[in-house]
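Just one protein chain is left out here, and the rest sit where they should.
Order of writing sets the chain letters: A, B and C. Residues in each chain are counted from 1.
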Amino acid sequence: MKDLSPRSSAPADETAATTQGIKIVGFLCNWCSYGGADTAGVCRFKQPTDLRVVRIPCTGRMDPLFIAKSLIYGVDGVLVSGCHPRDCHYAVGNFYARRRMEALKAFLPFMGIDTQRFRYTWVSASEGQQWQKVVTEFSEQIHRLGPNPGLKQRSGDHSIPSIALR
Amino acid sequence: MRIGVFVCNCGTNIAGTVDTAKVASEALTFADVVYATNYMYTCSEPGQQEIQRAIGEHGLQGVVVAACSPRMHEPTFRRAVEKAGLNKYMFEMANIREHVSWIGNDKAANTAKAADLVRMAVAKLRFNQPLFSSKMPVNKRLLVIGGGVAGIQAALDCADGGMDVVMVERKQYIGGKMAQLDKTFPTIDCSSCILGPKMVDVSQKENITLYASSEIESISGYIGNFTVDIRKKATYVNWDACTGCGACMEKCPAKNTPDVFNENLGSARAINIPFPQAIPKKAVIDARHCRQLNGKKCGVCAKICPVKAIDFEMKDTIVTEKVGAIIAATGYDLFDHSVYGEYGAGRYPDVITGIQYERILSASGPYGGHIQRPSDGKEPKNIVFLACVGSRDASVGRPYCSGVCCMYIAKQAILTKDHLPESNSYVFYMDIRAPGKNYDEFVRRAQEEYGVQYIRGRVAKIYPRGDRMVVQGADTLLGVQVEVEADLVVLATGIESSAGAGELAEKLRISYDQYGFYMESHPKLRPVETNTAGVYLAGACQGPKDIPSSVAQGSAAASKVQSLFAHDTIETNPQVALVNERNCIACGKCIQVCPFGAIQWKELRGGIKKAEVLPTVCQGCGVCNATCPPKAVQLQHATDNQLLAEVNELCA
Amino acid sequence: MAVKIFIATDRLDSVLEKLSTKIDLLIPASLKDDKSAPTGFVPFVPGTAPAFDRQTTTPLKKALLPQVETLLRFEYHKDPQGSPKSSVTVDDQRQVRPTLVFGARPCDVKALTTLDRVFSNGPYVDPYYVERRKNTLFATLVCRQNDAKCFCTSVGGGPADMEGSHLRIVPVDGGYVVEALSPEAQTLLENLADAPDSARDAQAGQIVEEALKRRVGELDTKGSPEAFRKRFDQTDYWFQMINQCLGCGVCTYVCPTCYCFTITDEVENLKGERLRSWDSCMFYHYTLEASGHNPRPTKLERYRNRVGHKFSYIPERYEGLLGCCGCGRCIRSCPVSIDIRQVVGHLKENTSE
Partner (left out) sequence: MAVGWVKRSAAHHAVSEIERVEKAVLETSRMQLHKLVEEALPELEMMIGWAESSDPLQTTPIFIRDAKSISKLTCGPLCSQNLTGYLVKPPALDSVPKDAKPIGICVKGCDSRSLVALIQEKFLTRDRVRIFGIPCRGTVDWRKVEKRVQLLNVKSATVEDDWLILDDSGTTHKIALEEVLSRKCLGCRYPNPVIHDVLIGQSATPRSTDLATTYRDVDAIEKEPLEQRLAFWQSELDRCIRCYACRNACPLCVCQDKCIVETREPRWLTQRAGIPEKFLFHFIHAMHLAGRCTGCGECERVCPMEIPVTLIKEKLNKIMEEMLGYAAGLDPDAVPPLLTFNPGETEI
């Protein structure tokens, strides 16, 4: 098959050296974004290699706890992607997901987890180029942030200054 | 579990940038993997045989294939492992082509990623369970929503095949937009002459039940077993009695009732049969304009009706029909050009729409087929047609091409010349879109044989000068400003989704795009299916279409229904939600969020309530699973433990 | 003559630092930077202020029975052909370092006698516990102030009870008199600080005298095992006593004598570890059987078991030993103010009814 990818947007080779150790988990709905990622592949749109995709039927399946669990246990970034609003294969799954993920997004930094490590987006099965853009941008963002510091503090360190509450 | 891993080279598609042998040897170090190999083309016949051989030889209980996208070959491999005696759900795929080899050239990084994906697939597979489909009966009745040409075609095809068909049309007549057209392009066939017999067929087929003046109230159920409530709107005329004689229409004193069928170019009566060939040929009282129904003394129609069919007390009624499949053929509406202030926003009577012009051209139209101006009844000399009014214009939220306007303008210009040989026709256009069979030739004939003047450019302004309309625009080919003094201006208003399309989509549980057009399952390969099993699409409800395409889609949808109805039962998808009753706390949240009404209460002994999934209704989205606090509802094949197993591989 | 030293309050940190070069130290201290925060036994590092003024929130038992401990690690090895789990190696090496708990309370140390009966006296000897027990010494604080929730003397202990202790700490004016009660303790005290002057020595003696005489709590546990058995089936009694119970595990987790545990294998790919962690009889999963049947389906049965275990089953099995040391933590921490003294005390009232 002919290589259709625009040469200018092929950052994978340059960043490959720095991708060592960075792991991003992607939860992709089967109908749109997984297809979009496939389309990007078919079109040979080059992307960074940090992303590991978990196929889910619908973003409605996304319990925000999967995202929390990933970030708490040291995954460097979480990307959730599904059908555009109103295009959901199941009509409304992504509407539920949107509220839940928005809430999580606002909540994570309160607990000290960088919200930039989590992104959700809508990419349809035909939007290969958009998928390439999303993956590239998000991977670069995670590389800028570096590895997830996680919950590195040792248990039993009681010297942390507390924050004055009422 | 004894797991076998097969890493596909896909020729050089994968092996070119992934060390497949290394991925296979790494897979051998994973727990439970007892066999791993790489193969040139795993999806080939010998490749599948290799999997089957290994299943037998190594006693495999689960198989992972690392190859292309599961959207491509998952069904292939599932069949292969099933043939070797495994349950087809004891299989997982790692996508190392579209998601790895094709998107990066760094072989080391690709190989590491491929190995990770295999590790995740193996981790998930450990939690896989054999799943089994069940069978359920199919009710071989079809519901067609919309009685336009697409719906008529679908209904007739299925009825010809011996199936029972229920057709629901919200207007009082079937035929849709096509019934309003005068002629059709590119053959200049008389629209009602070719549509009429089909409409008559619908009314005469014994296995078609027609509900006109009716709308869908609600839909429940699932493929093979839908229950549909249909609201029969009050027509105030008992249709069983009405013979369509039209006596009432003649005597009705409410003469200022807008003539909707004629696009308000004339007036009708409050009790009306819109056109002579209407099917069903039954009168309907327009409640907004009927004197009797608005508290005035009248009742003339009731007195005149020879069969006493008038019933002023009539109320809407709901009828319930059970069907096994549904075709949505709800058609389209036309863009409301009043948003274009520069074209007069609908204030000028001699600036009309294309469909109004159809009615003017029609021999059964308001002017008996004589072309005249709505304002003063004069015969126009200069007629200007504007293309793309509400099409290809992002500023009014209609960036798409309506697809039919170029053609119907050409047709109308040709017909104009036929009617008024002395007239001059001008067409302002952006591009000519004429890709159908004989279409481009047709447009050329308009230009070359009929002398229609085509001006490439947008019209900036239309304003009155004396009793004429000045059309000001640019000719972008010549690069000059153009001004035409027109007697009549026809706006080729574009196609938009039918009013209420969104609400109906929600009742059907199908998705629609931002413009309200229904979404097909796949734009190329599943053009008439929707993502809700048993619901199909025909005609312009899916997107702008001309008559041949609508008819073709109607037949296509009918053939899908017939292949569904060729079976007495259908297999259910076992990848659905399942309640672990022991963990269910009966909070009802799953019932609340299920988009398909697939979860209901179940009462155990002692009155204990638990949630229960109807596997035939469940579509497998997993919203319930994400919502259930104790995770008692688990989506089979995408359970919490399965997804967690995949995530855990990355957390390590 | 027993070895005694005096540690002035302002010298406490440096003395402990010196002591910590001889043996690992665990001291009661606040679990955050704020002094009034919950306390527990933590490894001593210079600068840690010991919290001797009140009982720790979490009990001493974790020194011998950690909330979670790895019993062993294992790894499966595969041959190159991928034959499954062809061999397994197990690593159950333990490293237990000699430790001194400095500032335990008599009730906490007393509680260990119950744990000892279960873990070290057979028929099943728990090597993990035994090894820690052998290597752990206790410097116990004579308890000068009890609060309304203490009831140690009701259950056979006392504010100056030194059973099982290796050193006695007596808080006196300006510091602490620390006295070795065993030979190994004597060596620990060597070169640590001077002996107390006679006034302080006398004051210490007087304080111990006083504490030995003090009665703490009024619960009478005599006849409780029999009374419990009579009450066993009286659902109304248990409903009345503890219907407000939330079924949480606070009482069992802060209890110094509760020793129930669960064992789980945590496996990742070919490697894994076997964990032992605290469990609580107040939890549903504690008695959940594989069939799905649960013999103690509600908090009534579970709380009844907790009372029965401490005041009936253990005394009947271990010659009158109680499963309670009277520290009062369960009363202090109970979110709904259930007072085990009342539940046990009422066992004997009108049992005939």
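What we mean here is this: contacts are C-beta pairs under 8 Å (C-beta built on N, C-alpha and C of every residue); 3 or more make two chains touch, one makes a residue touch a chain.
Quick caveat, the model's predicted, so the values are computed rather than measured.
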Displayed chains that the missing one touches are A, B, C
Identify the residue among C:Thr21, C:Ser36 or C:Gln93 that touches the chain left out of the display. C:Ser36
So which bits of chain B touch the chain we can't see? 580, 582-585, 587-589, 592-593, 607, 627, 629-632, 634, 639-641, 644
Absent-chain interface as seen on chain A, which is shown: 63-65, 68-69, 72-73, 85-86, 92, 95-96, 98-100, 102-104, 106-107, 109-114, 149-151, 153, 155-158, 160, 162-166
Tell me where the left-out chain touches chain C, residue by residue. 31-32, 36-38, 53, 57-58, 67-68, 145-149, 239, 243-244, 246-250, 252-254, 262, 264, 266, 275, 277, 280, 283-285, 297-300, 331, 333, 335-339, 341-342
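Convention: only the chains that are shown with their structure count from here on.
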If each chain is a dot and touching chains are joined, what shape do you get: line, ring, star, complete or other? complete
Chain nearest the global centroid, as defined over all protein CA atoms shown: A
Please identify the chain with the largest separation between its CA centroid and the CA centroid of chain A. C
If you average the Cα atoms of chain A and of chain B to get two centres, how far apart are those centres in Å? 32
Return the distance between the CA-based centres of chain B and chain C, expressed in whole Å. 70
Out of chain B, which residues touch more than one other chain, so two or more? 648
Can you check the complex and tell me which residues of chain B touch chain A? 69-72, 95, 97-100, 102-106, 108-110, 112-113, 116-117, 120, 505-506, 509-514, 519, 523, 531-532, 575, 593, 595-596, 619-623, 625-627, 635, 638, 640, 643-644, 646-648, 650-651
Which of the residues in chain C come into contact with chain B in the complex? 76, 78, 80-85, 267-270, 292
What part of chain C is in contact with chain A in the complex they form? 29-34, 42-43
